[in-house]
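Heads up, the thing below is written out as structure tokens.
All protein chains but one are shown at their positions in the complex.
Note that the chains take the letters A, B, C, D and E in the order they are written out, and that residue 1 is the start of every chain.
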Amino acid sequence: MYSVSVREHFMIAHSFQGEVFGPAQRLHGATYVVDVEFRRLDLTPEGIVVDIGRAGIALKAVLDELNYRNLDEDLALAGKNTTTEFLARLIFDRMGARIAAGELGPGAAELTSMKVTLNESHVAWAAFEGPVEMA
Amino acid sequence: MYSVSVREHFMIAHSFQGEVFGPAQRLHGATYVVDVEFRRLDLTPEGIVVDIGRAGIALKAVLDELNYRNLDEDLALAGKNTTTEFLARLIFDRMGARIAAGELGPGAAELTSMKVTLNESHVAWAAFEGPVEMA
Amino acid sequence: MYSVSVREHFMIAHSFQGEVFGPAQRLHGATYVVDVEFRRLDLTPEGIVVDIGRAGIALKAVLDELNYRNLDEDLALAGKNTTTEFLARLIFDRMGARIAAGELGPGAAELTSMKVTLNESHVAWAAFEGPVEMA
Amino acid sequence: MYSVSVREHFMIAHSFQGEVFGPAQRLHGATYVVDVEFRRLDLTPEGIVVDIGRAGIALKAVLDELNYRNLDEDLALAGKNTTTEFLARLIFDRMGARIAAGELGPGAAELTSMKVTLNESHVAWAAFEGPVEMA
Amino acid sequence: MYSVSVREHFMIAHSFQGEVFGPAQRLHGATYVVDVEFRRLDLTPEGIVVDIGRAGIALKAVLDELNYRNLDEDLALAGKNTTTEFLARLIFDRMGARIAAGELGPGAAELTSMKVTLNESHVAWAAFEGPVEMA
Partner (left out) sequence: MYSVSVREHFMIAHSFQGEVFGPAQRLHGATYVVDVEFRRLDLTPEGIVVDIGRAGIALKAVLDELNYRNLDEDLALAGKNTTTEFLARLIFDRMGARIAAGELGPGAAELTSMKVTLNESHVAWAAFEGPVEMA
């Protein structure tokens, strides 16, 4: 299996509901350094997994919807704890929607799976991975 | 699949038996930067993979049993080469025992698998991964 | 010159005032991975720059005053843009006050200078450095 | 499953054919920091995945065939776009041939799979992984 | 002293003249991950060292003049060995020219010094630092 990965970041404010979160129940924030891994069984005729230029533009568009915001005020996320693992899935789904919409080019139809990792500090990170059609 | 990872470290002395180890047959030591990845299929109602606070406490307890010691004198490891890959499995097993004992909370029962990676330098690392019940 | 450095992190929400900040004028947040470098000309009789245990406790105490908070609501910071470079100086000053108060032990009196670096993402960081008595 | 990974690097010039590559159609170059992960189900009697000394020598030999060269002039690669993902597979195959030739020792026959990752910058990397016999 | 640093990268082909370079006399290439550190004694009224948005645009413009090229064919560099340390100085000078031309905004006039670091692999890097007016 082949894979290609790209890295970007975004910076948000949020708070969590539930005693398990301790002081993170207060409004705070995070920088998330995001790695998206695209996987397929064979390379395209050009010898690539995906058009990395288009993939980067799509990822930036997905992150721009979240970047420099207070996620507690994002209506699409109301009632959710926007934990690192939750956000990994959210970005997975939104990248999948852009693949389905053709934004990564026709070759992207042969991507089999993706993994989205959010690094929240030098000592903690979370990820979601699955088949592209799961998105 | 969702995953959450945490990082800690420990520092030990040890030596290896066997010609394959060359100069590492002498008493020497290592810093191991340990990454433990916890995996499950779905998030808890709070939106998490595992209570990261409890997971960190359990990992620190496991590493404290090894930290600042000469592993050649650890009776539980007698007759074993405490290679990086061996230690990855040891920590996997000991984390699994703490999960089974409920130390990571009741939600941890739904963890499906774990991966323990020990980074021994900027150019070498080893890992063990498997189902939690393997521990 | 000798130096010893330790790393910790904290996670906050904040917003900035001024057109130069563009979308960062909105309430957002950041993870700051903080490196504090302690410098002196000679080692103590024990062969150290500073008691790293005490230094780590002091740094954690300084960061706990900021961690998991909305800095826009911190009265001590009212009217200030809590940029990465501003926060580097703030932590420098607060570490200096703890050194002056003896929290790092008597040997810390011979520290000559410090550097505080805040890593805000994989592509940006800021620092403040100066003589300890500047703090 | 156990794994051991080693890191090396090589530096090459090349160019790509195809509009999808934009300015990378020009002759340019890259540093590739290469991670090779060796996997097996159980450890050898010595407690290792593979003789890391021999593995490192084999990897260096594979990379020396590419290092400090213009890949556009390598007859073995004629007509190919030597993308990061293509090179990951190439190195996977060449490492597999050396395993089959016994260069990593007899114990290496029990390696089940390998993963070769090429880091081309701080924001992009690619990999190929598969069963050893696929090489 | 305050500093702010930003990271970017570029990818080039080149060769070196002189026996000291060994196999690097052949046409090969490199990825350079570039860190530019901007320094000043005090913060601007907004609480910053420099407009990081403008600094990033200027750095990208400087690197675009080199990126995806064979430096052996760059007339401005004829007769020069474009070593990592040479390129660090070149980028220092070109950033300095853009500061002098006002591209980083009027506040950039108070920058005192800069450091440009080029990371060429996980085991080697080079830098040039000096007063801004040296550029």
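Here is the rule we use: a residue touches a chain if its C-beta (ideal position, glycine included) is under 8 Å from a C-beta of that chain, and two chains touch if they have at least 3 such contacts.
Owing to the predicted nature of the structure, the values given are computational and were not obtained by experimental measurement.
Pick out the residues on subunit E that sit against the missing chain.
Residues 16-18, 20-22, 80-86, 88-89, 122-130 of subunit E touch the chain that is not shown.
By the contact definition given up top, give the residues of subunit B that touch the hidden chain.
The missing chain touches subunit B at positions 7, 9, 11-14, 23-24, 26-33, 67-70, 120-123.
Could you pull out which residues of subunit C are in touch with the chain that's been left out?
1-8, 43, 46-49, 51-53
The working rule: only the chains that are shown with their structure count from here on.
What angle of turn lays subunit C on top of subunit E when you fit their CA atoms, given in steps of 5 degrees?
That rotation is 120 degrees, given to the nearest 5.
Does A-D or A-C have the larger number of C-beta pairs in contact?
A-C
If you average the Cα atoms of subunit A and of subunit B to get two centres, how far apart are those centres in Å?
27
Quick check: how many Å separate the C-alpha centres of subunit A and subunit C?
Result: the chain centres lie 30 Å from each other.
Could you say which residues in subunit B touch two or more other chains, in rising order?
122-123
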